[in-house]
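Written below as structure tokens is the structure these notes are about.
For this depiction, one protein chain was excluded, whereas all remaining protein chains were kept in their positions.
Right, chain A next:
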Amino acid sequence: MKGKNFPSNTEIERLKKIEKVADEVIEKIGNPVSPLQVSAVIESLGYRHADCPTEFGKKNIFELSKDVYKICKLKVRRGKAKKGKTKQLGFLHSFWIFIRYFSGGIALGLPIASQIAFIAFTGYSLWAWIKFTELQATIVALGTILSFIVTGGFTQVIGREVTYYLSIGNKITARAIAFKLFNYGFATSIAFGFLLFILNLVFEIFPKKFLLIALVYYFLLSILWLSTSLIYSAKRKLAVFTILSIGTLVVIWLHKFNSLNIHIAHIIGLTTSDVLMTLWARFIFRLKKGEKKITYVSLKVKRRSVLAYVNSPFFKFGLYYFLLLFLDRLISWSAPSKGKFYLFWFRTPYELGVDWALLSFGLMLAMLEYTVNDFSEKLIPTQKKFPAFEIKSHNAWYLNFYLVKFSLLVIFGLASIIAVYLIVMKLGEVYQHIKEVREFFSSPITFKVFYLASISYLFLAIGLLNNLFFFTLWKPEFGLKAIRSALLVDLVVGLISSRLISWEYGVLGFTLGSLVFAITTTWYMLKFLKTIDYQYYSAF
């Protein structure tokens, strides 16, 4: 036909070669961003500028890349490039996530659950005995509560700092900071104990012997919580359960089979657990031969001022959390009542009611473990799923996610409370021939406290659920504001009700305090979710 130029064989060959280069470029980098990028990639594939005129009919690679770029773009638009589609997570995967993390949460509660089981079946735990007199129980309770409160902040910070360094593969700094924080906690425990001792000498709140025994329990339990937090942060949950059980068995063997004084038996059992826990922590964080020689340029551990600055919100939260957990007992047991001898006096029916309620709380915590891990796993896939101009939809997705988890927690929490109630009642029926079991159910205070404490723990779980989201995205200030308000309400309501109604109504402070915690954190959470794109971005 007139005027029509058909490409020659050489030109066709060259076009095929150019297309082959385009395929190689797509194989290496996918959709190219510019011809200059294509030039760089072509060079790295081994093509040379000198070969371009003969092989491709182009002056050099830069000229060649203009054509290659166009071809790549055409192929990509025709769908020939690989698409990076986000994996859709099916139902089975979601179910697996639930099983995996829920059972992980159960495992977290295993140590405490085992102590409850020990006391139920043997009458002994590592720091308690079913046949304690109220005086003995008061001594131990005081020591136990103080140990939780004083070390609460440190255990929170240890978990945070050590987990962070281990997650980036820096065992050396993780080890250094773990032991440094342990030492700070240890020193603080001693200092606080000493202060109490001096105050008691001056004001004579408790008899000297009483306080000394309480301080021994306090001190040994403080070491236990601190060393346990080291092991938890290295994710060795089973070791904690094992070591606590060994200590408990020592107590049983010494007291039941060797007739040693119960407090001496506890002291030896606790010391055994402390030593084993500390040695095991040292073993976990041991350095291999090559690692010992490494000397990093930058500071191994942040300065004290910086450590305090970055961790202060988490430290405070840890402290306030344990205060919230135990404040009702401090208030109720210090209220005037019959049979009370000192400023602070253990009340068996109250404690039984709270411990009964605690069983359902343990199950709720497992639910929280699942929720926070599910949230973490979904963060990036969800962000990838939504285009940048659909941020409102992206944030709305999270609101929906949260409401589902919130509802699940409430339903599960209520179900746990009911289940725990029914199971314990049934066990009471079955074992009513045992004196201690009859005594468990003898006081209406136990039931009153159980009802209020159960619902309080549910509110607390809701607050913790919200707080986990805040902590996951490095925004502790929301949870901190909420728990401060909760503590204030707990204190005021607890004091008023325990003094004006009856001593056991200190638990009402806990109920309303945890309700405030739940409501405040939920309100913050709903606002938080509206800007969750920002919250995730700024989580550094």
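One rule holds in what follows: contacts are C-beta pairs under 8 Å (C-beta built on N, C-alpha and C of every residue); 3 or more make two chains touch, one makes a residue touch a chain; residues count from 1.
Here is the rule we go by: contacts and distances are computed from a predicted model.
Between the names "NADH-quinone oxidoreductase subunit L", "Glycosyltransferase involved in cell wall bisynthesis", "tRNA N6-adenosine threonylcarbamoyltransferase" or "Beta sliding clamp", the one given in UniProt for the chain missing from this structure view is "Glycosyltransferase involved in cell wall bisynthesis".
The residue from A:99, A:380, A:501 or A:526 that touches the chain not shown here is A:380. Residue A:48 is the one among A:48, A:93, A:286 or A:527 that touches the chain not shown.
Within chain A, the residues in touch with the undisplayed chain are 28-34, 36-37, 40-41, 43-46, 48-49, 62, 76-77, 81, 83-84, 164, 168, 170, 172-173, 294-299, 302-303, 305-306, 309-310, 380, 383-391, 394, 531, 533-534, 536-538, 540.
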